[in-house]
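Some notes on the structure that comes next.
In this view, the complex is presented without one of its protein chains, the others remaining in place.
Going in written order, the chains are labelled A, B and C, and every chain counts its residues from 1.
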């Protein structure tokens, strides 16, 4: 960590800072220039709160040399982590597609979609039981009943199930779920992350609407610090000034994340734009950019099921899409999926 | 709600949409132009998910006429809501300042600061017991012990206590806390909001880092929909491309919020910038723009307590600041505070 | 255009507004509800300044039904516009790659790169002569000399030349340039746009750092309104809170732009991230998302030519990239390029 100290700072304040840093067990290199003094801090600086340092009166600016995340850091784990549940494998040469409806609506619906996407090559089923909604007056999902229907769909298809958790208090209901999803709005729900670090199943961690790459990795670190290292990261669009799409899908983040972390990273093209007609072009783009997989909303009758339709594609569209993705996979060193 | 339908849309799709809307109990006015068809939807459109509508293939664009929040809406409650706990009154002609340390550290610390800020005119004490931290390796607060120390400080000063809750599972610990704070990262932790709607004490609801004014009001609505209407909203800075400050304090939001809602709105100048030297200018600005109060971090020894120092000012600075704020208050129709 | 009028607005103010709108030759439909009055304005509303309307005291909100751009609007020109110069064709089934160094440095350099990228399938040469630089102390390009060297490279390769203009006063120097580029910082330099509307050669219009899709199309409209309809739009990344990459490449914008306008849209993967190792993944992504072409920085010796290296790839990397792009093209309905 490099600290630039303001010109004309009081010696007493600088001495206080130095002795505080030394108490944390860190070493200091001091170099004094004409216009500023530079402190190099050596040792495990993940203990140091950078925001705190930055805002001290005598500090002009501060910069980390080593990243604050360790277990998620590729520097210390150069090999790709591969997260597997059944045939769904994420990372390394593997590319997996999770598919299913936005919300679970009925046994017939979830089984029908699950079978259909399995036939097209999907290796896991998604479906919302607990739904995060901006409005308290909007439909909040089938909740416990939705979980039950998902488990029936698993029984029928033998595919693993992915669904979103919204509260620590629902953890018991997720006992038989295969992959627990943390939504964008809960990416920094730290108490939830800690609990998920204590269970033994893969976590699908979505990037928050306005969270940086570093914050995203720090949230993965929260889970890993408690012992659970099976994490699949998922880019789903960030909030920008452009409101023509609901979010701006940050595809540049994928190759960068693959440099910074050994964890698999997938893309959600359905929520990024909120427009079903963008699902195919964004899926092809995500595949080309080097994603380890996709999570796609598919509905058997988007027109009828209005409350689900917008960002969903139909099973036949999904089937065509899988074949197109397959053409691109070898260009990024991935195994074919169909 | 106004929907613009794409030119050349299939009649069947439009008919489906219209019949779906009618099933929700809403009326429709249809007007067909040369380049587009416009649907006006009349009735309680808070039931309609605007994102869903927007993303239907036949919909070119959509616009709400009435806001999706009701209980928080000034249209239906033109009178200012005044939230009171002891001498702390927020809203209408009242301006209150909440002050205290970033984190509770010790009985001596919290009592000393509490007495000092009370002497300067603060009407409530803040102090972090549960601390949301980006890193799992950073100090997470004294937690239950911190709550206990805050209650001792209340005993000593008779001032109400404000502190942040991070999980539904901690609710019991907050039984004797006067004002429960929801932090920016939990603004859309909907399960937490619902629980807070079922208790009978004021909630200080901070704006999320990247949340719009409408989303902020919808989160207030979540609490109010469950029955708790004592909400104090708090602007604390939003995330923008400018990283010179930690966040960009959105002061224009204050007069706009005062138009849209009857709830009191205060400002947190300490977290907005993360720089103690900006606390005074931003406090004067917040007062001038019409805020109903402030929440300020004050520490008795910012230099020693490094882990707290950056955004904190000292009690003597706080005392001077209160006198300066007092000069501005009459310009915005507020009662004096000192 | 739909205007929502505030409840309890003064009748006199509403009458003034209505009579002002009628004077512009527009018709009005008035519908009065319980909580608001809605005005539907019918006619050529591109004459109406939406910001002005929005900010009138009696107006609660306003929404356009028809887009403010006409000549660029696909509604009025459903057929794709194809912009051609020599073998470089953009739009419809055509995909073209423009390649060359960031800055023109010497005759040897530009000719060598030009020949090499031509051999790999590029159909136009790029090279900076006038360089927009944040710092007045940084190298500003070879300027007139750079233009001269570009024309020599054209002579040698017979490929058309693309280079950036930074001021109306340099227009004479661009007499023999084939495609004139408007950089992101000049996207709303309206006086420059008007002049470019009066010349008869293609304009490559980059999206501004923080400009919306609509503003981008309005800038194209500025050029087209003066008579020049040969415009190639270019997405090159927008500014967001994420600073790990220089900009966030907005690939969702490509399929949306293709819906809104008949003009070709290409992508610049080099400037978006500012990192040469992201050029290949972002190029594959841009191809998959449906771009009409790419503009890529290629340098014969990125290591030596430090002032150019960062976002440049080498000719051999470019050659491999072209072959990979070629695999994806048929998936988006494009002709092969190699």
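Remarks
Rule of thumb we're sticking to: a contact is a pair of C-beta atoms (placed from the backbone, for glycine too) under 8 Å apart; a residue touches a chain by one contact, two chains touch by 3 or more.
Quantities reported herein were computed from a predicted structural model and do not represent experimental measurements.
Taking every chain of the complex into account, the absent chain touches A, B, C. Interface note for the absent chain: among C:148, C:185 or C:201, the touching residue is C:185. Within the whole complex, the absent chain has one touching residue among A:63, A:158, A:175 or A:323, and that is A:63. In the complete complex, the hidden chain is touched by one of C:221, C:235 or C:250, namely C:221. Among the residues B:82, B:111, B:199 or B:284, only B:284 touches the chain that is left out of the figure.
Across C:43, C:92 or C:274, the single residue that touches the chain missing here is C:274. Across B:110, B:253, B:266 or B:337, the single residue that touches the chain missing here is B:253. Listed by residue number, the positions of chain A touching the unshown chain are 2, 4, 7, 29, 31, 33, 35-36, 38, 40, 42, 61, 63, 65-66, 75, 210, 239-241, 243. Although one chain is not displayed, chain B still touches it through residues 210, 212-214, 238, 240-245, 248-256, 272-273, 277-278, 281-282, 284-290, 324, 327-328, 331-332.
Mapped onto chain C, contacts with the missing chain fall at residues 13, 16-17, 20, 46-47, 49, 51-57, 68, 132-138, 166-170, 185-186, 188-192, 194, 209-210, 215, 218, 221-222, 225-226, 239, 246, 274-277, 303-304, 306-311.
The rule we apply is simple: only the chains that are shown with their structure count from here on.
Overlaying chain A on chain C by C-alpha atoms takes a rotation of 180 degrees, rounded in steps of 5. For the pair chain A and chain B, the distance between mean C-alpha positions equals 26 Å. Residues of chain C found to touch two or more other chains are 210, 240-241, 243.
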